[in-house]
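Subset of chains shown; positions unchanged.
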Amino acid sequence: MIKVVIAYHSGYGHTRRLADAVREGAASLSIVAVQSLEVDKLDEKGWDALAAADAIVFGAPTYMGGASGAFKTFADATAKVWASLGWKDKVAGGFTCSLQMSGDKFSTLMYLVTLAMQHGMIWVGTGTMPGARAGQPDAVNRLGGWIGVMAQADNLPPEQSPPAGDLESARLYGRRIAEQVRAMRRAQ
Amino acid sequence: MIKVVIAYHSGYGHTRRLADAVREGAASLSIVAVQSLEVDKLDEKGWDALAAADAIVFGAPTYMGGASGAFKTFADATAKVWASLGWKDKVAGGFTCSLQMSGDKFSTLMYLVTLAMQHGMIWVGTGTMPGARAGQPDAVNRLGGWIGVMAQADNLPPEQSPPAGDLESARLYGRRIAEQVRAMRRAQ
C-alpha cells in the first residue's frame, strides 16, 4: 500500500473540508491508504505515521499573510526530523484557504514549498489549467493556482463554503499526488 | 510640485488602464505632477524623469508567474542607478494584472518590493480593506491584495476589463501614494 498523510491545521473547519477532499481524491486509488492528521494535536503515533508516509500533503489556512501560527509551530517541530533528513525524497504537496480571492495564499504555499525543500522532499503541484472564466465557483482551479490548491471560503459555515470548484480541485489534487507516488514506487 | 512617475509595461493594454487610473488618482492632488513611462521605450529623458521623481510606481503584467520579461529587462537596467543608490528614499509602489483571480500576482508584487528595497526606496502598499464579499467586480480590493494593486482582466479588450473595482483600487492607490509623499515632503 502507498501511504499518503495529510498534515493540516484548520481553525474554523474550511481547511478541514479541503483536507477531506484531498483525502477522498487520494483514496480513490485502491492501492492508497490515506490518513489525516491535525498538526496541532500530533502525538507520537502521528509522528510515526509521518515518518512512514510516502507522501505528506501540508494544509494550512492563510492567516495574516502566511500559514497559521499553529501550522508554523508544527513546522518548527519538524526540525528534529530534518536533523537526520528523515523525510528526504518523500513526495510533498500543499493547500490553503482564506477569505479573499488572492489574499496572500501564494505566500502560504511558497512557505510550504520552502519547508518541504529543506526536508529534501519532492514537490508535486496541481498541474491543472484554470477554468475558462476566472472565479466561477464551480470551476476547477478557479483562482489560478499551481503550486498547490488555493481555495476561498466566505464567512459561512464550512458546509456552505468553500464552493464546489475548490473542493473538486482538492479532490483532483489528492488523486494526482497519489498517482505520482504510485508511479515512483513502482520504480523501486 | 511633487513628482510621481508611473513606470510600467503593458502587453495588451490592461496594465495600461491601471497605470492610467493610478495617474488619475495621484493627479487628484493639485500639488502633484504625474508622468507615465513605458519601461520598454525608455529614453534618456525618461531616466531623467525617474531620477527626479519623489515617487515611482512600478507596474507590470504577471506573465508565467512573475513580472513580464520587458519589465524585468528594465529592472536589470536600473543596476546603473543602484550603483550610486540614486533612488534611495524615494517612495515606491506597485501594481499588476493577470487573467486569473490569484494567479501568482503575489509573486510579481513581491518582486517589485524586492527591487525597490535594493534601491533603498520606501514601500507604500494599498492600505485598503477588501470588500465585504470576495470577488465582486465593483468592489475596491476585490481580490484581497495589500502590497500593491492586484487586478484581474478577462480575455477582453482593455475597455471592458479589468472591472470598475480594480480601476477604482488603482485610483485610490495613486492618491494614497501622492498623499504619503506630500506628508513626507512637508517634513523637509
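Chains here go by letter, A and B, matching the order in which they are written, and residues are numbered from 1 within each.
Please note the rule applied: contacts are C-beta pairs under 8 Å (C-beta built on N, C-alpha and C of every residue); 3 or more make two chains touch, one makes a residue touch a chain.
These numbers were taken from a predicted model, which means no experiment stands behind them.
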{"item": "Copy number across the full structure, from 2 displayed chains", "value": "4"}
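Following the convention adopted for this analysis, only the chains that are shown with their structure count from here on.
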{"item": "Approximate Å spacing (C-alpha centroids) for the pair chain A, chain B", "value": "33"}
{"item": "Chain A residues touching chain B - in the complex, by the definition given at the top", "value": "65, 98-107, 130, 133-135, 142-146, 150, 152, 154"}
